[in-house]
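Shown here: the complex without one of its protein chains, the others still in place.
Right after this comes chain A.
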Amino acid sequence: MGTSVQVKPLCGVYNENPLAYLVSVDGFNFLVDCGWNDHFDASLLEPLSRVAPTVDAVLLSHSDTLHLGALPYAMKKLGLSAPVFATEPVYRLGLLTMYDHYLSRKQVSEFDLFTLDDIDSAFQNITRLTYSQNYHISGKGEGIVIAPHVAGHLLGGTVWKITKDGEDVIYAVDFNHRKERHLNGTVLESFVRPAVLITDAYNALNNQPSRRQRDQEFLDAIMKTLRADGNVLLPVDTAGRVLELILILEQFWEQHKLAYPIFFLTYVSSSTIDYVKSFLEWMSDSIAKSFEHTRDNAFLLRHVKLLINKSDLESVPDGPKVVLASMGSLEAGFSHDIFVEWVSDTKNLILFSERGQFGTLARMLQADPPPKAVKVTMSKRVPLVGEELAAYEEEQNRIKKEEALKASLIKEEESKASLRTELPVNDQMVLDANNTHSSSNAIGQRSEAFRDVLIDGFLPPSTSVAPMFPFYDCSSEWDDFGEVINPDDYVTKDVNIDQMLMPVDGELAGKLDEGSVSLILDTTPSKVVSTELTVQVKCSLIYMDFEGRSDGRSIKSILAHVAPLKLVLVHGSAEATEHLKQHCLQHVCPHVYAPQIEETIDVTSDLCAYKVQLSEKLMSNVLFKKLGEYEIAWVDAEVGKTQNGMLSLLPLSSPAPPHKTVLVGDIKMADFKQFLASKGVQVEFAGGALRCGEYVTLRKVGDASQKGGSAAIQQIILEGPLTEEYYKIREYLYSQFYAP
């Protein structure tokens, strides 16, 4: 029997939630991807929490939050302790992405789901692999080989190939077959007939304009805004698609000698670009080539300035500029702050290069028509002063004292119970359990609070995993003087408004990452103050697809080419999933699965196999015929046994029985036409058939596109009157096949 394979989605099926799937290969559990959304919604991870301890290995495919965001949290809180595998860029850029998230969050909230240390420790035990490196798993998964392959989409993006006993399980989500400025296209198409293919339906309904046209529109929109004295905000991810945008802008600015400043603003922008510079091996051939020839590193940026602090941006003289800032969801990070500042100016442009995650501000703004006004929360971290500081210090002292007391108590107890050492251990465990319990409670509350703020005016049912798209009522009333304004909306509810507006002191204006990090990491007591306000959306909003994923049509043709024996669809709206499923059932293979969350599906191939040894005697009589990269022969053999009990094939002692003839070969009408033409036969296509010479016609019947179907053997009909030509053409036709 074949290798047993089960797939169990933990998150991200029938919707666009983050990706996390459990793939068991002969009982060895792979967690492929471990994503989280920009809200860090802990409820999404519930299915993961139930299986986390049983995971034997984690495979990461891309460096963005949706693919690896939950790793630190799962490692810390959910008991995930398996080794992690990723490519070097996914490891490095993923780490930076998580840093950026943490710093953005910490700046505006009491973020406590994970800390920088948690991120570090989670990423520490990542085993880095290079593309097409065959990694042999040892121990429990003996015999399983994993190998990352180029996926496109993001730098280091991976299509995972898990092989056991010659059967391939391929996990390919968010791939891009098109070659881009900095990335090569995916190699997914080079895999044929894998046992199982797990892929996403995210883009199944999407169609893209040509790259040239899209780039042109993108640059036109930006230039139009800049020339009209407006600012352009590009909400981007930390270290993923932004690289492509930077290259587009760099190239255009270089060509046209533009002077408008471009800023790349994230907490980790300079480290990002530094590392990206050393990842040339992972980028497209053209980038590698230009480096080999001219020593010009494509990411030696001449026009894009790297900023890691918003105050640096504020110190830039006024005037039109382009800012690329994280996060793409506008939920946090610099993009959020800049958005609030710029949104109400009609001259400005906010250009989204990717679809926002569900329920985020970005998604809301991408709706058509966009809302006229949105509520946002402005938060700031400020150091404690005066009474609060005193109160904090008191609290800290109290905690310290308590701890000291506890410690001394434990010590006492230990010394008391020096003979019964188990007891204190037990006590400690109870203590620990309590701690974790309370903290997880806190997380729950935390995320609740988040949701309330972010999806204003909308309470998701507690049972729903993914909140519905928020309905925002643009029912602004108008009177003779314009829109009716409720002054209360603009009154900050927090009394600390004065503090908030205080100029940011030197502490904040730190250098590089250390500055901002130090603020967050330093022990200076600080707190977060938030204000809610409604801003009018007056600036232009544009969404252009720079996601770098294959479009629906290409996905379908790639799937048809790969032609897996079994196909599992994940990640994508219910509609898209259903659409792709129906399409694949018809055109790709008869076994298409789209499981629900926590539904385990068995995709074990119903394949039988056994191994035999080919004896030298048999092989010396076998005449192979070469067909492409295959060599093929008919064998009739008798089964024998070798000394060590292996089955072996020996030549038959009696004459071989007759067997039904098979014609092996794949004939393409167009190719055959050329072949005939080269032989001097007059050929032309007429009414779906190939007309050869005067009277002979050749036609192919049956649905050739249905590759996966078992019944679809090519049917070729050769028709004609009795002529010499008929036999000549038949001979040519036979020459295209091999009949063993």
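Note that in this section a residue touches a chain if its C-beta (ideal position, glycine included) is under 8 Å from a C-beta of that chain, and two chains touch if they have at least 3 such contacts; residues count from 1.
Criterion: contacts and distances are computed from a predicted model.
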Protein name as given in UniProt for the chain not displayed, "Sorting nexin-1", "Nucleoporin NUP42", "Thioredoxin reductase 1, cytoplasmic" or "Cleavage and polyadenylation specificity factor subunit 3-I-like": "Cleavage and polyadenylation specificity factor subunit 3-I-like"
Option from A:Tyr73, A:Phe218 or A:Phe279 whose C-beta touches the chain left out: A:Phe279
Listed residues A:Ala228, A:Ala574, A:Leu647 or A:Ala686, member touching the removed chain: A:Leu647
From A:Pro53, A:Gly166, A:Gly319 or A:Gly688, residue that would touch the chain that is not displayed: A:Gly166
Touch criterion as defined above, residue of A:Arg193, A:Lys372 or A:Arg553 at the omitted chain: A:Arg193
Contact footprint on chain A, counting only the chain that is left out: 88, 129-134, 136, 147, 166, 192-193, 271, 274, 277-281, 288, 291-293, 295, 297, 565, 607-614, 616, 619-620, 622, 624, 627-641, 647, 649, 652, 656-657, 659-667, 707, 710, 712-722, 726, 730, 733-734, 737, 739-740
